[in-house]
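One chain of protein is taken out of this complex; the other chains stay put.
Note that the chains take the letters A and B in the order they are written out, and that residue 1 is the start of every chain.
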Amino acid sequence: MEHIKAIIEALVFASESPLSIDRIAETLEGIDRKEIVAVLSTLAEEHEARGGGFLLKEVAQGFQFRTRPSLGSWIRRLKRSKPLTLTPAALETLAIVAYRQPVVKAEIDRIRGVDAGGPLKGLLEKKLVRIQGRKDVPGRPIIYGTTKKFLEVFTLKDLSELPTLKEFKDLQG
Amino acid sequence: MEHIKAIIEALVFASESPLSIDRIAETLEGIDRKEIVAVLSTLAEEHEARGGGFLLKEVAQGFQFRTRPSLGSWIRRLKRSKPLTLTPAALETLAIVAYRQPVVKAEIDRIRGVDAGGPLKGLLEKKLVRIQGRKDVPGRPIIYGTTKKFLEVFTLKDLSELPTLKEFKDLQG
Partner (left out) sequence: MGYEVKLDIFEGPLDLLLYLIRKNKIDIYDIPISLITEQYLQYLRVMKSLSLDLAGEYLVLASTLVHIKSQMLLPSPVLEGEDEVDPRAELVRQLIDYQAFKEAAAALEGRPMLERDLFTRGDHTEEMPGSEDDQERFEEMSVFALIEAFGRMVARMDASEKLQIDMEKISLADRIDEIMERLAREGSLSFDALMERQCDRRRLIYTFLAILEMVRLRMIRIYQRKPFGAIRIVLAVEG
């Protein structure tokens, strides 16, 4: 019984969405649904009594660990300082700017096949890309390049440290 | 003190990657780092003693809740996922990068006696290895090192936790 409790707790913890009793029963073949329900309610009580930072809660679709509601403001504070990640679109756009700079937006759009306006704006805000000037052709499009911060984030001494397409292809051999 | 413990537990729980003491200190302004360390180690002990499905572990210079290693097969059943596997070639290449970093590909090829291009690319894709820059010698070869994810995957606090490389091993028997 003790062991089943640890297994069920681990399953709920590792599950990517609230875990239903059906899924638990399916995973632990041969275990009675009633026993699963009993274990879950014992676990919920224990976590409540422990007075820790999170609780086991029953939500619409199943069971889920959730941080204690009263601690929400602390978690929001933590999330504000969350390190940045780049979306695939931002990464692709950044790759084009890095490798093709100085480059205009029309060129980025052409290579990606979609409008790069959104990702480009995000990269400018994150200070990974900067405006280097304007191209003196009709419409005077803006020229983009990468920043010093870009080098820092990717731990590069300078742009010549970027791997080349040939080096990338050589690895595939 | 009890309250701080619940907050710290909630923060670690809510974080998607191992949470560093720095980020906890930043979130809980005015709390001493020493106190944070003490709370974390108390929490780790409590969870170990509780005998539940998950534990608080120090990994990649941070803290993270992780399921108990002995329960891995149950969770794989739930997720219907294949375990993360690395081929022997990938593991050998990874070991060389881990111990010899920063290291160039030619050195890995030399130690293994075969081209490491394929395994190296796989490790880069799995984000266990990263490009650290270029070596300042003719040809400016790319240098490789391990990532934070490498520490996370192999449950290492930092690189110094790697066991020392055996200098000599009797091959007989």
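Everything below uses one rule, namely that a contact is a pair of C-beta atoms (placed from the backbone, for glycine too) under 8 Å apart; a residue touches a chain by one contact, two chains touch by 3 or more.
Since the model is a prediction, treat every value here as computed from it, not as a measurement.
Considering the complete assembly, chain B touches the hidden chain via residues 13-14, 16-17, 54, 64-69, 71-72, 75-76, 79, 81, 83-86, 88-89, 91-92, 94-96, 98-99, 110-115, 124-125, 127, 130-131, 147-149, 152-156, 162-163, 165-173.
By the touch criterion stated above, the residues of chain A touching the omitted chain are 10, 13-18, 64-67, 72, 75-76, 79-86, 88, 91-92, 94-96, 98-102, 111-113, 125-126, 132-137, 143, 145-146, 153-156, 158-169.
By definition in this document, only the chains that are shown with their structure count from here on.
Distance from the chain A centre to the chain B centre is 18 Å, each centre being the mean of its Cα atoms. Of all the residues in chain A, the ones that touch chain B in their complex are 2, 5-16, 19, 23, 27-28, 51-54, 65, 67-68, 71, 74-75, 77-79, 81, 155-157, 160-161, 163, 167, 170-173.
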